[in-house]
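With one protein chain removed, the remaining protein chains of the complex are shown where they sit.
For chain A:
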Amino acid sequence: MAEAQRRVGLVLARASRVLGEEPFYHEFIEGLERVLTPTGVSVLVKVVTDREAENESYERWAEHKRVSGVILVDLSPDDDRVELVKRLELPAVVLGAPSTAFGLPTVWTDDTDYAREAIRFLADRGHRVVGQLSGPLSFVHTRLRRDGAQAEAETLGVSLIQAEGDYSYESGRAATVELLAGKPTAIVCDNDVMALAVLDTLREHDLAVPGDVSVVAWDDSGLCQLAVPALSAISHDVVRIGEIAAKAMLDAMAGEPPAVYQAPPAHIVARDSTT
C-alpha cells in the first residue's frame, strides 16, 4: 500500500490552453515544489473552467481530506473563496494584496508600485500617450495595476488609455486594435502572451517597434527574450515568489498566525522593444 500523500491544492480557473501558454504558473509551481517536495508535501494543480467548479473542488477536497491546504490566486474584491476556506477549515495562503485576504496569510507583490514604475519608465523616455492592456478587471491585482498606472500618469501629465484582455493571445490582438484608436506611442501589457499579440498586431498595422510604438510586458519569460524585437519586461523572480508561498503554506499548515509575506522586488529589464 502506498502511504497517503500530504499535498497542497492549487486550483486554476481558466481554459487549459491559457495555462499552457503562460509561463507564470509553471515558474510559480516550480518554486512551490522546490520548498515543499523535500518536506514530503506535493502540489496538486487542478485546472477548472469556472469559479463555481473551483469552489466545488475545495468542498470535495475538504470533505475527503485530500489536501492539507490550498493556495488561492486571482482574487476578486469581496471574494467568496476567503469565507469558504475558513468555513471548510482549510489552511490557505493568498497570492495577492493583504486588503483582499481578510486575515488569511498573503504573499504580496506590490502591483500598484510596479505599474507606477512602468509608467515612469516610459514617461522618462518621452512617451506622453500610453496604452495599458490589462488582464480581467474582475481580479484585484488588475485593478491595483490600473489604479497605479492611472495615478502615476496623472502625476506625470501622461495621457493613459486602457483596454481589457483575458491574458490570451487572441484577446491581446483585439485589445491592441482598441488601444490604437487612441494613438499611443507605448503599450504596457499585463502578461507576456498578450505582449506578443501586441507585437504581431503592430506589425500588421505597419507600425515599427520601438520606432512608432514601444512595448513593455509584465512577467519576463523565454517568450519575451525570443520575441522580435526582444521585449522589455517587468521581471519578477516568480520561482522565488513560489518558494515564499510554500513557506507561508507550511506555516499555515503548522497553525502559525497569519502574516504578510513580502515578495522580492521586481525590476524592469530594458530590451529592444522600448526606446
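By our rule, a contact is a pair of C-beta atoms (placed from the backbone, for glycine too) under 8 Å apart; a residue touches a chain by one contact, two chains touch by 3 or more; residues count from 1.
The criterion applied here is as follows: contacts and distances are computed from a predicted model.
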item	value
Name under which UniProt lists the unshown chain, selected from "Probable glycine dehydrogenase (decarboxylating) subunit 2", "4Fe-4S ferredoxin-type domain-containing protein", "Putative NBD/HSP70 family sugar kinase" or "Stage 0 sporulation protein KE"	"Putative NBD/HSP70 family sugar kinase"
Of A:20, A:77 or A:126, the residue in touch with the unshown chain	A:20
Touch residues of chain A, complete complex, unshown partner	1-2, 5, 7, 9, 15-17, 19-23, 26, 29-30, 33, 37, 40, 42-47, 49, 57, 60-61, 64, 66-67, 222-223, 225-226
